[in-house]
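Heads up, one of the protein chains got dropped from this complex, but the rest are sitting where they should.
Right, chain A next:
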Amino acid sequence: MDCYTANWNPLGDSAFYRKYELYSMDWDLKEELRDCLVAAAPYGGPIALLRNPWRKEKAASVRPVLEIYSASGLPLASLLWKSGPVVSLGWSAEEELLCVQEDGVVLVYGLHGDFRRHFSMGNEVLQNRVLDARIFHTEFGSGVAILTGAHRFTLSANVGDLKLRRMPEVPGLQSAPSCWTTLCQDRAAHILLAVGPDLYLLDHAACSAVTPPGLAPGVSSFLQMAVSFTYRHLALFTDTGYIWMGTASLKEKLCEFNCNIRAPPKQMVWCSRPRSKERAVVVAWERRLMVVGDAPESIQFVLDEDSYLVPELDGVRIFSCSTHEFLHEVPVASEEIFKIASMAPGALLLEAQKEYEKESQKADEYLREIQELGQLTQAVQQCIEAAGHEHRPDMQKSLLRAASFGKCFLDRFPPDSFVRMCQDLRVLNAIRDYHIGIPLTYSQYKQLTIQVLLDRLVLRRLYPLAIQICEYLRLPEVQGVSRILAHWACYKVQQKDVSDEDVARAINQKLGDAPGVSYSDIAARAYGCGRTELAIKLLEYEPRSGEQVPLLLKMKRSKLALSKAIESGDTDLVFTVLLHLKNELNRGDFFMTLRNQPMALSLYRQFCKHQELETLKDLYNQDDNHQELGSFHIRASYAAEERIEGRVAALQTAADAFYKAKNEFAAKATEDQMRLLRLQRRLEDELGGHFVDLSLHDTVTTLVLGGHSKRAEQLARDFRIPDKRLWWLKLTALADLEDWEELEKFSKSKKSPIGYLPFVEICMKQHNKYEAKKYASRVGPEQKVKALLLVGDVAQAADVAIEHRNEAELTLVLSHCTGTADAATADKIQRARAQAQKK
C-alpha cells in the first residue's frame, strides 16, 4: 500500500492519472518506429509495421517488409511487400489490416499476413494519387477516408459494403490542409479540416466554415486535431501552443490549455474513460508526453524512446521499442480505496481484511466502523469494482479477498456480481498473458463482449484457449465450443501438407457430433481450398443428408447428391438435383440414373405426366415398360386424339405394347375397343344419334331403346356378350320403354338365365302390378315367396311359405302382414308355426 499510489499523478483537484507497464517488448525491431508506418488496432489489438522506404529515398532498392506483432510484441506475420507504395495502414473492426496504396487501391490482409482481398477507392483517387488516408471506425464498421493530390476527400463509411462518397470541394483550397480528421455525427461520417486559421466541415452535401467557440485569438494555423474514441469530443492544437478542447459538434468549449510549445506534436489523442467527467488529452512530441485537461498544470512524462500512442476506450496505450504501457485516469472505485488516508468504506474493508489476516483485533474495529455507517454493502461493491480495474493479479486478489471477507458479514448480498467478477478477471488475466497479448481492460472487455473476444481468439488461432474459456464460462455449446471447433476445422482443412484422410479423421475426432457443428460448412471450406476429396470425406460426417446436397452439386457430384437428397426424404431437394442432372447429363445417362432411383423416377414421372408427355413416353421406352407404355397410349386415345382414325391408331399401338408386355387380356380388350369404336362410328353414320365412347353395354342398350333389336342381337353375338348380361340389359331397356308386349315375348323366347324374379321386380318398379303378377307365377320355388310379397299377394305368399316349411320365409311374410286385412294370414302362419314346432 505504501507506494501503491506512487505512479498516480494528479491533474487538477479531482483526478489522478496513472501509467503502468503492460508488457516489456522484446520484439526485434530492425527499424526505428519513426521510420515506419505504424498501425495498432484498438482493444489491445495487433500492431502492424511497414518500413516506409517511399518517404525518404526516391528509389527503393530493397523491398520493405510488412510485419505484424501482437500487442506483447510476439511476431505474428512477416512478409515482403511486393505491391505499390503504401500511404497508410489501419486495422478494421474485424482486425483486418487495410493498406492504402498511393494509387487508391486498398489491400486487405488477415492477422497472419494472409491476403484477403483488395478494392479500389475509385478513378478520381487513382488519377490524383493518395496524399493521406485514415482508417476510422463507426457503428457501421470500418471506414476509409482519403485525401487526394487534388485536395479532395473521398470516403467509404464501411469497407465491408463499399460505397464511395466523394466529399464536396473546399472553395479556394490551394494546398493540403494542415490537419484533418473524420467525425461521425448523426450516423454519417464527416470530415473536419484546417486550412490556415480556418476550419471547414465537409458533410455529404456541403462544405461549411466552422469556428470553435471560445477559441483564443491569434491562431494562424492548426497543427493537430484529435477526436475522442466515441466521436464526442474534439481537441485542436494551434501554432501558438494552445490547445482547445470541446465537443465534436463545435458547439461547446470544455476547457483550454496553453502549453507554450510551438513545435507540432507527433500525436495527440484523447484520454478519458466512459462516464467520467474528466476530460484530458495526451500530446506527444519527440521526447515529451503531456497530459492536459481542465487544470492549470499538466502532467508531464519524459519519453526515452520513440513512442506511439494508441487511443483506447478508457485510456491510451503507449508503446515503444522496449515497453508497452497504459495511461488512464484512475477509476473512482480505485481512487476511493487507495487514495492516501481514504476513509471510504472500501478502503476500510481492505484494511480490515489485512488486519484480519494478521490476526489483529483491529480488523473488528474497522469492520465495526463500516457497519456503524451502514456501508458494508457499498464497501464490498467498491472492492469488487476496484478489483476489475487492477492490472496486477495480486492486487485483484487482495481486493477480492476483502470483498469476500466483507460479504461474510452481510445477510443478503447477491453473490453473482462477485462470482462474475472472479470469472471475468480470470478470463482477462488469461488473455493478457504475454503469450496471448491482448491487454484488454475490464471496461474494454465489457464493451467488446465475450462473443467478440472469442472471435478474436479464433482469429489468432488460439482455439484451445477459446474452448477453455467457453467451458469455463459454461457458454451454450452451439455458441461456444461447437462454434470454435468449427472454426478450427475450417482452419485445419487449409493445412495442405496433411493428407485428406488425416485431416478428415482429426476433424471428426475433435468434433464428433458436437451439437451445432455443420460439417457441410467445413466441407465447403475444404472445397474452397480446392480439396474436393477432403470435402466429400467431411460431408460423410454430416448427419443431415439434406445439408450435403448443395455442396455436392457445386462439386459436380450430382449422382451422389441425388442419393443424398433421396436419403433426406425432402422431395423438393430431390427435384432440384434432378433438374441439375437433367441439364448436366445426356438424356440416356439421365434416364439410367433415374432407373436406379425409383423414388426420383416416380417424382420425375409425376412431373412429366403434366408437363412433358413425350419424355414420359421415352422413359417407359427406355425401361421396356410395355405395360405402362400401353396405358400411356390408351390414355392418349381418349385424351389427346380427336379423330376416330387417330384414336384407333393409338389403340393399335397400345395393343402392340400390351402384347409385348405379355398382357394378353389388355391387348384383347384394346382390340375389342378398336372394333367397337369403328362400329360405333358406323352406327352413328347409319342410324344417327350418339354412339361413340359408349360402353358396349350402353351401345347395345341404346340400340334396343332405338328399336334396332336385330342390330343389338348382332352386336351381342359379335362381342360375345354373355346371356345373363343380355337378359338383364333387354329386361331393363324394355321395361324403360314400357313395351310390355315385347317384354313378354322376350321372356318366353327361352328359359331365363336370370330367373323371373327380376321381371317381377322391374315391373313393380314401373308400378305395373298386372304385368308383375304374370311373371310372379313363373318365379322358381326358391324365390317364390319374395316374388309374391313383391306383388302384394301376402296370402298366397303365406301359403307357399307354409308349404316350404321354411322358418325364414315365414318370418318374412309375417313382417309383411300389416293391418287388419292380413290378420287372417298372420293367424294362419302362427298356427303353421305352432304345428311345425309340435312335430
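Operating definition for what follows: a contact is a pair of C-beta atoms (placed from the backbone, for glycine too) under 8 Å apart; a residue touches a chain by one contact, two chains touch by 3 or more; residues count from 1.
Following the convention adopted for this analysis, contacts and distances are computed from a predicted model.
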Legend entry - "Proteasome subunit beta", "Vacuolar protein sorting-associated protein 33B isoform X2", "Transport inhibitor response 1-like protein" or "Replication protein A subunit" - which is the UniProt name of the missing chain: "Vacuolar protein sorting-associated protein 33B isoform X2"
Inset, instruction - Please pick, from A:409, A:434, A:491 or A:607, the residue that touches the omitted chain in the full complex. - result: A:607
Legend entry - Given A:693, A:718, A:738 or A:782, the one touching the chain that is not displayed: A:693
Inset, instruction - Give the residue, chosen from A:528, A:569 or A:780, that touches the chain omitted from the document. - result: A:569
Inset, instruction - Have a look at A:401, A:617, A:725 or A:804 and name the one touching the chain we're not showing. - result: A:725
Legend entry - Touch residues of chain A, complete complex, unshown partner: 515, 544, 569-572, 575-576, 579, 598-599, 602-603, 605-607, 610-611, 627, 631, 634-635, 638-639, 665-666, 669-670, 672-673, 676, 693-697, 719, 721-722, 724-725, 728-729, 732, 754, 786
